[in-house]
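Complex shown without one protein chain; remaining protein chains in place.
When the chains are written out, they are named A and B in that same order, and each has its own residue count from 1.
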Amino acid sequence: MAISWATFIFGPQLQLGNQQPGQTVSVTSVPTSYPNNMPGLARQGAQVYRANGCDYCHTEQVRPAGLGSDLSRGWGLRRSVAHDYIYEEPVLLGDLRVGPDLANAGSRMDTKAVLQRLYEPRSFPGNDRSVMPSYRYLFEVRPIGRNPSPDALVIPTPFTPPAGYEIVPRPAAYALAAYVANLRQDEYLFEVPPPTNALGTNVMLAAKNAPPAGTNAPAASTNIPVAATNAPAK
Amino acid sequence: MSVTEAPNRAAASPQLSRTEIEANGAVPILYLFGGALVWLLLASVLELLASVKLHMPGLLAGSALLTYGRVQAASQSLFIYGFGVPAALGSGLWLLCRLGKTRLAGPGVVTLGTLFWNFAVTAGLWAILRGANTGYAALEFPRAVASVLLIAYLVISVCGIVTFHHRAAAPLYPSQWFVVGALFWFAWIYSTVMGLLLCTPARGVLQASVDWWYQHNLSTVYFGFAGLASIFYFIPKLTRRPLHSRLQAAFAFWMLALVGSWGGIPDGSPLPSWIIGMSVVGTVFTLVPILAVVINLRETTAHSMPSLDANPCLRFTCVGLLFWVIASVQEVVAALPSVGALTNFTWFTVAQRDLFRYGFLAMTMFGAFYYIAPRLAAPKSASPDSLWCPRLYKAHFWLTILGVFIGYISLLAAGLWQGVMLNNSANSFMAVLKSSMTAIRMSTTGPLLFAVGTLVFLLNFAQLLKNNCCPCCQRKGDA
Partner (left out) sequence: MSQNDKPISATLDTAEPTVGPAEVPIWLLVFLGCLFYWGINFLDGHAGGFNNQVFEPFDSVTEVASLQPYDPVRQQLAMGKDVFDKTCATCHQPNGMGKAGQFPPLAGSDWINAPMPTRIGRIVLNGLSGSVTVKLESGGPPVSLNAAMAPLGDNYDDEHLAAALTYVRQQWGNHGSPVTAEQMKAIRAASAGKHGSWNPDDLMKMPLTDPLAK
């Protein structure tokens, strides 16, 4: 009893229990603090995510390169680590992938795309056999007033509302969309340094073309020129 | 072996005084079991609904109450807290009375505790459907509900410990170790997670680690102990052979307690690799207690396995043991990193979990119930087992075993196929999904058959009670 408690509860608590944000690790940009706490609407959205049991079909953890195809599927730039979750409560890692992993959903979808997917997952091309339930109760189908609402969803046929009606998301839908569109794990950290390519060249340095001063964006390009050297002089 | 050959160290005339002793616990134990059965029926109906929604997402999609995520959460919570823990308590308390040759201590307290427990589970179900779940798998009931559950559990288990304390002096039978171990274990793991997840949540991914630890302990150790207590008692008893080895049983008990609690962390999760490594090692080590149990019981029943037709308890218990071995070995295999790369986050792990719960725990508890219930409901009966309706019993048996089997095989196939397709990144996610849909559709027959089987069992139980009056009337009749 005591050994398992020590191993899985106490030990990790000692090591990770007070984990503070770490520093990003990068060649091209100044180290910044990571992670950033979620914006308020996204934090509310996390509760909507929890309350609707989204974690019963979606995971939010990217596995490393050797364990499955998560990275080669484009589900993330890098594997997930403990630092990614220090501000989450509850941590909604999920256990089953009936649907794709969402750890980096914010890199793939914006708020509008999430809202459309929540209203009708089958409205995307190629997704007609999707088994995700539609969350229409998070939306309101109401008659168009004097002017159409700027927030009205644009849904392709055959899911458009009847003539004279528009679909407007409720606050819970906005919150959930903000949460999903905010999910991103794209900074490199000490425990997940940027990858090296086949020549052993640091990939970020190889991609660096501009002089160091100025750019603040992480080098997340996928077209990496291979022929660049990394050797410091001497 | 006839009744008169029974050793009579403490009990004078075994048949009468034994039932006299046990009649004391009739109401609370039957209440525990009856309530558990009702929750099991509801859990399997919800599981059926969730399974149908998987391939018919439009069904009832407009209702927030019945959205897939909530129904799935409710089904799992009802199984664990509505059926699993009360059934374990019921069979455990009865075993303590029977093996300790003593009355149940504080039957009124146990009944009251069960009342509060059931009330809390009802409130918890409502909370989940309304979206007030906690977000932690296997711990979805909100904090207020969980607190009531913990207190009720502590009250009931204190009665169990007192019952154990008053046992007739005799060497302990292995089942007693398992029951007492289980009583302590759940109290400890449940209070730990209540503190670390519900009251003062740990930081970040530690919450997931604690939750996985809890789920693993709940299944492998707590439910394992509960089922094994039953198995170790009924198989030797009903085959009328002594249990092969006390040492082996002790070895299995301590090994399961030691290494069974390490595990449950999926490979590739965002935890430092040492935690995952320890989890893998612990899970692989559980092969040892599995082997110890299997050898022990195999030697016990070697060359003398009676026809399973003879006894519903024996039949269900043996089936439960078989499923325990399969599910446990599957868990060991799935823990290995090379296998985990294929099977993590697929239906493969769901299949193992469902086999463990519905195949092992439910079947074993059914077996215990078939033995215990008539002896409590009709203590004076000369042949208590014949009080069950044979047709309903057979229907129950075949429905549940087929349900478990079909559900397991189809989810296993779905999981393996999904894993293979998923690991090839050339396959789009929709292609992966479509490839496993046939197996998913087939797996719906699992909970369907199981739910019908449980309903049949409930009917059987109802007729048992009705025909023999409720136990309190029986006791009044005695006095």
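Just so it is clear, a contact is a pair of C-beta atoms (placed from the backbone, for glycine too) under 8 Å apart; a residue touches a chain by one contact, two chains touch by 3 or more.
This structure is a prediction, so every number in the text was calculated from the model and none was measured.
Enquirer: For the chain left out of this view, which of B:Arg143, B:His244 or B:Arg441 touches it?
Expert: B:His244
Enquirer: Please pick, from B:Val45, B:Ala137, B:Leu256 or B:Met278, the residue that touches the omitted chain in the full complex.
Expert: Once the missing chain is taken into account, the touching residue is B:Met278.
Enquirer: One chain isn't shown here. Among A:Asp110, A:Asp128, A:Asp151 or A:Glu191, which residue touches it?
Expert: Going through A:Asp110, A:Asp128, A:Asp151 or A:Glu191 one by one, A:Glu191 is the residue touching the chain not shown.
Enquirer: Go through chain A and note every residue touching the omitted chain.
Expert: Contact residues on chain A toward the absent chain are 12, 15-16, 25-27, 64-67, 79, 81-82, 188, 190-194, 196, 202, 204-205, 212, 230, 232-234.
Enquirer: What does the interface between chain B and the hidden chain look like in terms of residue numbers?
Expert: Touching the chain left out of view, chain B contributes residues 1-3, 5-7, 14-15, 18, 98-99, 171, 173-174, 233, 236-238, 240, 242-249, 251, 255, 267-268, 270-274, 276-278, 280-281, 284-285, 287-288, 291-292, 295, 299-300, 309-313, 337, 371, 375, 382-386, 388-391, 393-394.
Everything that follows uses one rule, which is that only the chains that are shown with their structure count from here on.
Enquirer: For chain A versus chain B, what separation do you get between their C-alpha means, in angstrom?
Expert: 37
Enquirer: Within the complex, which stretch of chain A touches chain B?
Expert: 1, 3-5, 7-9, 11-13, 15-19, 50-57, 59, 61, 63-64, 66-69, 72-73, 79-100, 121, 126-127, 129-137
Enquirer: Under the definition above, what is the set of chain B residues touching chain A in their complex?
Expert: Answer in residue numbers: 53-55, 57-58, 61-64, 67-73, 131-137, 185, 188, 192, 196-197, 201-210, 213, 217, 257-258, 261-262, 265-272, 275, 278-279, 282, 337, 340-342, 344-347, 349-350, 418, 422-425, 428-430, 433-434, 437.
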